[in-house]
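Only one protein chain is missing from this complex, and each of the others stays in its spot.
Up next, subunit A:
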Amino acid sequence: MSIFEAIRSALTAIGANALRSALTMLGIIIGVAAVIAMVAIGSGARERVTSQIKSLGANLAIIQSGNVTQGGVRLGAGASSTLTDEDAASIIREVDDVVAAAPVIVTRAQAVYAGTNWSTQITATDLDFFAAREWEVAEGRLFEPEELRRGEIVAVIGQTVARNLFGETNPLDQQFRIRNVPFKVIGVMAAKGQSALGQDQDDVIFVPLDTGRRRIVGRNYARDRSVQTIMVKFASEQAIAPGIAQTSALLRQRHRLMDDADDDFIVRNLTEIANTATAAANTLSWLLAAVAAVSLLVGGIGIMNIMLVSVTERTREIGLRLAVGARQRDVLAQFLIEATTLATIGGAVGIALGVAAALTIANIAGWPSVISIETILIAVGVSGMIGVFFGFYPARQAARLDPIEALRRE
């Protein structure tokens, strides 16, 4: 019997018990749909984490001013202002594999333009910052080294600020005020989206480090060279750990700390945090896939069950087929193909439902929907294999029937 004919005969048998076949397929349908939807959701979540990490910039460490102890009182992180832009410069000079080290001062302030105003984050930094964050301007330009050196009153703004402060107006070369200081917009950054913590990264105004220190933050920082944080970008992930160790040693030396004194700074490895988030997303994907796989297994058992019933019901038919010349392998093939057809049809419907579910959920959650061809191929393959695997035992039962016994069965 040709395979094509066997499939046709299997379809006839499946159609003869349409309701029963449909219910049996439902197990596979739900299983396959669950696998596709869950894998899509899992990879969507992972994709989101990855893109957030990417938006942060790879291989970053952030150094914050740390705790200082004054007369036995520990003042907590950020209490001191021990870091300086000179620290940042020496990190670039002396630590291996450092691509960028950006001194950063962050504050909040009200920006005013024409009739509107907008409270936003002001980040005072230098060009290393944009290198570290792998962030480019969409329009206009970044700061010139000369502007940084002289502390000129220019600003590069984020997309959110551009929208809220300038509306339809092209912000380039417009003047706006921060604390009554008139800044000229020289550039607009490309959109960066949400950070891993859900913060809008585009709601920001960048100004040259010195300009920010003198004109916006005010006197406290004006006399010294202190900064709040230094953002360090390493050349590779492997370079981060030794780089951080070198940096710590360098800063302790520069800050003249005694051997028994605590660090007056804190180094955070952002890649480590990112990796943890990725690992969590991976665990989530595996968990979802495992749950879906279990439902696929249950669907397979349903097929095996119904095939066993079918073999019992059709014992006389099997006897007849053997009597007119079917060999054992013909009967085996017949029932295997029937089970596989059942599973494959279920798989096809499951794929359609799974893709629809994945798209819907991705749409609602605002995630990227990741439906890969691989997932679909695997789902088809697995449902076919389920048919073969769970169909084999019933089919072998059928093939091993004694024709005389089978014909006598009522």
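The definition used in the following text is that contacts are C-beta pairs under 8 Å (C-beta built on N, C-alpha and C of every residue); 3 or more make two chains touch, one makes a residue touch a chain; residues count from 1.
Basically, contacts and distances are computed from a predicted model.
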Q. Which of the following names does UniProt give to the chain that is not shown: "Na+/H+ antiporter NhaA type", "Putative ABC transport system ATP-binding protein", "Biotin synthase auxiliary protein" or "cysteine desulfurase"?
A. "Putative ABC transport system ATP-binding protein"
Q | Among A:Ala13, A:Ile63 or A:Ala162, residue touching the chain not depicted | A | A:Ala13
Q: Consider the whole complex, including the chain that is not shown, and state which of A:Val137, A:Leu320 or A:Ala352 touches that chain.
A: A:Leu320
Q) So which bits of subunit A touch the chain we can't see? A) 1, 5, 12-13, 15-16, 316-317, 319-330, 403-404, 407
